[in-house]
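Every protein chain of the complex appears in place save one, which is left out.
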Amino acid sequence: MAIETLIWFVPAPPLLAFFLILLFTNRNKALSHTIAVGAALLSFTGSMIVFWQALCVEELGKYPFESSINWLPVAKGWLAVGVLIDPLSATTLFFVGWTVLMIFIYSVGYNNYGQPAGDHDKPGLQPHGATAADEYGHTHHVPSIEPMYSRFFAFIGLFAFGMYLLVVSNNLLTVFVGWEIMGLCSYLLIGFWYAKPSARAAAIKAFITTRVGDVFMLLGIVYLYSATGTLNFRTIFSEEILRRLVETPAGFLGLSTAGLISILLFIGTVGKSAQWPLHVWLPDAMEGPTPVSAMIHAAAMVSAGVYAALRMFPLLNAEWQGHGLTPAMTVIAFIGAFTALFAAVIAVAQNDIKRVLAYSTISQLGYMIAAVGIGAYVAAAFHLVMHAFFKALLFLGSGSVIHGVEHGVLHTGEHDVDPQNMFNMGGLKDKMPVTFWTFLIGGFALSGFPLITAGFWSKDEILADAFGHGHLAVFSTLALAALLTAFYTMRQITLTFLGKPRTESAKHAQETTWTMTLPLVVLAVFSVVAGWSGIPKHFPLLGMFSSNWFHEFVGGTLLERPETVEFSFIPLLTSLVVALGGLFLGWLVYRNVPAGAEDPLKRPLGMLYTWMHNKFYFDQLYDFLFVRPVIWFAEVFTFLWMDRGLIDGILHAIAHFTGVLGSFFRQGIDAPIINGFGDLVGDSTKKAGQSLRVIQTGQVQQYMIAALIFVFGTLIFFLYSLP
Amino acid sequence: MTPDMILFLVIALVTLAAGFMVVTTPNIVHAALWLILNLFAVAVLYVMLNAGFFAMVQVVVYIGAIAILFIFAIMLTRHAMRDSGPRFNTDWPMAAILGVALLAALIWILSRWQSFMTLPPMLTSDTDILRQLGQALVSPNAFFIPFEIASVLLVAAMIGAIYVAWGKSGGKK
Amino acid sequence: MALLSDPVIFIANWIENLLLGWGLAPLLVTIIMDLLGAGIISVAMLLLVVILIVLERKLIGRLQGRFGPNRVGPYGLLQTIPDMIKIFTKEYITPQGADIFIYNLAPIMATSAVLLLWAVIPYAPRVVGSDINVGVLYLVAVGALGTLAILLAGFSSNNKYALLGAFRTVAQMISYEVPMVLALLVPVILARSMGVNEIVNAQYVWYVILAPLATLILFITAMAEVGRAPFDLLEAESEIVAGFHIEYSGLKFGFFYVAEFLHAFTISGVIVAMFFGGWRGPGAETYPILGFIYFMIKTFLIYFGTIWVRGSLPRVRIDQLLGFGWKILVPVALTLVIFTAVAEKMMFLMAATVIVRILVHLVINLLLVLVLIVIFRAQEARRPLRKPVAEPRTVALGRHSVPPESPSA
Partner (left out) sequence: MIPLSWYLILAAALFCLGLFGVLARKNAVAILMGIELMLNAVIINLIAFWRYLKPDQVNALVFALIVFAVSAAEVAVGLALVISIYRRRGTVAADEIDLMKW
């Protein structure tokens, strides 16, 4: 099969699985997850083959795999959609394939496959566990299977389809389609337990917030299409189109068309990747099941945002001459850097294990956006991949932890314990070794533990780029963020795994099934070794072994290959210091937190801690700024005044007038004239019939007589007319 | 006034008298008998027209089949026949007037026809008209099709008659 | 000599010349001659019935193992005379509500219908009532008259048994008229003419040899037409008291009586004329008186056959009768007519000799008979045997018969 055809088929299986499960196999849980995982496996195989083929091609950036078909007839010619595999999408396909497959497998265990059905589980609520009797007659509280098991797999199947579609597509339109599909799926999956009000709220919040970004992105796409007449990446990124875009001013804030389009598209990315100021939906998205969190934060959506930004990189830095940022890039870099720091600060003060990871995700994405902003294309892509691996690992690990603690909760029966609160954990190192070690690797990677973890290399490259191109503000912000990152990572690890168990549940937590630990191990391996593909050439000692393959490969995507920055010790030392220092501090502060104690940082930070803990009241701010006005607008202005008052008034007036008119027609015209005429015809016909019907006696002989008389008449007439 | 004229007048008288009785006699069985007599007279007329074959056919078909059918029908509907109602319906004068008028009209029209009083040509004895008739009935370039259609009509009539008369209480014959 | 050799023609010519000599118009003479011949024939036939009645009663008696009439005259030969006197002197009973006119018309019609048959049957060379070219059709037509007479009799005598008998008769006659006409068609085809005289003249070889099956069919159907045993359902005493003439008495009954006997004889005559060569016989052309004698002999032989059948066979049921007529006779006769016509036409085209013609027709007939027998066998095999209601028991104690067991013993 030609590789292009294969690319076409990569996104197909999850979609097929979605429909199959939803339409046919909804009753059968085993069949459902078999179909889903099988589909994921198919896509995974396809993407691996594609990736391998891509590796085998020299100069893939110049000669990518591309094939397209005419889809929509537009004013002149056709709107073509198609698939494109260049180094960037190949790499993305690689980690998407892995993470998606891992998450699918993980989901089987996470949703308690093979456990009995819950005692009082209802669709739309988390499984509350079931009582099972062992052979000795002792009844245990064991986890119960998810009531909507099949539906879950259907949803993540659709989700995977969206992601694959977005990755392989060669034009903005299909990218946007996949983008929206993922938006829908995130809504469905965050609100998966729809009986929980918080889940419903979170789902709506995520949906609306991302819509804000998507609308702007759609604007950008439309603008781009009207400006260039095409949506195909390679056509857009051709020299003359870019030059034309750069030279034509948009007539808005003195921006050029390229700049305006870039900012519009970037707003879409902000929404998707939960950058400030649209970051608020991501922490609440933790209401969904953990694989969903991993899906959203590691594999799919947020990466999709960054991926889109990277995709449009040639457009973003179209008018960039190497130093001195364009307005668009300034905005991007600023938002990225600020988000990185801001989210890190909030993350320090969170107690929910998944929320911490959520905020860390936001800040890491901030890193990437900032890198894009300063033009560090390869660094951004590198960090994207690495982050995908270790953040997926962390989320799955946290899910495993929560699962273990939930098991403990079920065992001990103390239902007031929140199994996601880190202060209810501790000492899980011995209970759940696999989870611990993998989580440790993930955490170190996140905090950029030197030399061995993947996060170190990617983050170091970003810092080096920032420093090398002299964006010191960005550099310092990112460095501070890195410090905080290391700090809260260590805080999390310490609170969760080290020390003594603070609750009975933590005591009785236990390791989870292989379907959940296997993905952890695999991802852990990746989050260590993947980083070695991007070691800079002139790194001391290690540089000589490295070919910096990643840089060569992904850099080939761009038309002019970005040169690697010359090496300097300052960013290296900085990253070393912040990473190790942050880790040490975190361990120092949280190494022995007694049970029921509050956060040690609370007192020293005081007011600031409260703000941090409450995420700087952004939700309340948005609630005051947007939600309430919108609600007021909807309920009072639109509903009461516009709808009830104005429109209904007009309508009622029209209706009344129509009624009057109709009655006039009825009384004045219809009844007397038309009906009168009709009745006249009818009555006269009836009268005529009554007067004539005496002829029809029903006696055949009289008929014959009549006929004969007539015949005689004619006969006589003709005879007299004869000559 | 040759004897055959006398004979013709006698036969014609019988024919018309029998026909008149057929349409006027109150007893329907007598009407059937008068009909038979009328048919006989007509057969004799055929003989006088040198159409002996048709005389025979007349006797076989009409007296042997049709008259018997009539009598059968009369007997099957006998006590409807027995109730001695008026023999005519209410507007029989109109019918009578019509009949007379039609007769007058026919005679008047015929009288305007030039070959009204033609005399019969001599029959050449060697021509066997019966043989010609038989061959004409079965020769494809003569009356083959009408003959076959007539036979089909007879079969259809038979089946239809049996079907129609086949009430809940058995067939007719 | 001529008188001896051909008396009828001789006398006819004599009387005709005599009348012409009186100066009568030729047409009038013809009319007188015809009337004379008709009267003579009728009287002769009615007298012939006397002989027939005696003959039949004696023969039936013999066939049934008894003497029959044996008191009046030598061998009881004059038995009919007192019968006639008795019948003449009986009272005419007219049932109440009878339709007088028809009631009186019916017997006359019945007899005259039989007598009319003789108008076209040649007794001897050149001796025939009227040599019309559609004689066969005439026979059928007049047969219809007989049917009509019986129907009228049954209807007019205001008696349900009479009506039933009439209905039966008409049904039977109409059913058997069809195969009879078909059987009569065979000699018509063979002789290429419908005139009885031509048919007789054409029989150098008796058609019974060419068409034995047709002869058989005509024989059976003729007996049915006449209504003699085994087809005498119209007077099945056990079912309908005496049939259509139950209300008739005296000479009116005598008319029917005569009509029946004469009809049987007449039909025999027709069969003879159609299939047994009529008056044909050695020397008949030269001495027509011989032809007359031959004709009578043949006719009496056939009549004897009918009597024989009547004496031997039991009466059939009405459904058996109609079923036999419609399901067997009609198809067979139809097939026979078709085969005969085709074969005749073919042999006419290839100008076959007489021998070949005879052989072919024989083969055809035999084949049909064979098929018929096969069909009969098949039906017999299919029909379940009716189990006897009771064991036949000897009522009178014979020498070899066991005494009937008494219920007590």
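As written, the chains take the letters A, B and C, and residue 1 is the first residue of each chain.
The criterion applied here is as follows: a contact is a pair of C-beta atoms (placed from the backbone, for glycine too) under 8 Å apart; a residue touches a chain by one contact, two chains touch by 3 or more.
Being a predicted model, the structure only gives us computed values, none of them experimental.
Asks: For the full complex, can you list every visible chain touched by the one that's not shown?
Replies: A, B
Asks: Name, in rising order, the residues on chain B that touch the hidden chain in the full complex.
Replies: Here the touching residues of chain B are 2, 4-5, 8, 12, 15-16, 19-20, 22-23, 28, 31-32, 35, 38-39, 42, 45-46, 48-51, 54, 57-58, 61-62, 65-66, 69-70, 72-74, 76-77, 80-81, 85-92, 94-96, 98-100, 102-103, 106-107, 110, 115-121, 123-124, 127, 129, 132-133, 136-137, 142-143, 146-147, 150-151, 153-154, 156-158, 160-165, 167, 169, 172.
Asks: If the missing chain were put back, which residues of chain A would it touch?
Replies: Answer for chain A: residues 693, 696-701, 704-705, 708 touch the chain left out.
Keep this in mind: only the chains that are shown with their structure count from here on.
Asks: Could you tell me between which two chains the number of C-beta pairs in contact is largest?
Replies: Top-ranked chain pair by contact count is B-C.
Asks: Taking the mean of the C-alpha atoms as each chain's centre, how many Å separate chain A from chain C?
Replies: About 113 Å, centre to centre.
Asks: With chain centres taken as the means of their Cα atoms, state the distance from chain B to chain C in Å.
Replies: The mean C-alpha positions of chain B and chain C differ by 30 Å.
Asks: Between chain A and chain B, what is the separation of their C-alpha centroids in Å?
Replies: Roughly 102 Å, centre to centre.
Asks: Can you list the residues of chain B that touch 2 or more other chains?
Replies: Nothing qualifies.
Asks: Of all residues in chain C, which are in touch with two or more distinct other chains?
Replies: There are none in chain C.
Asks: Residue numbers of chain B touching chain A in their complex, please.
Replies: Residues in contact with chain A: 89, 91, 94-95, 98, 101-102, 105, 109.
Asks: Within their complex, state which residues of chain B touch chain C.
Replies: 3, 27, 29-30, 33, 36, 52-53, 56-57, 59-60, 63-65, 67-68, 71-72, 75, 128, 130, 173
Asks: Per the contact definition, I'd like the list of chain C residues that touch chain B in the complex.
Replies: 25, 27-28, 99, 101-102, 105, 132-134, 137-138, 140-145, 147-148, 151-152, 155-156, 163, 167, 170-171, 174, 177, 194
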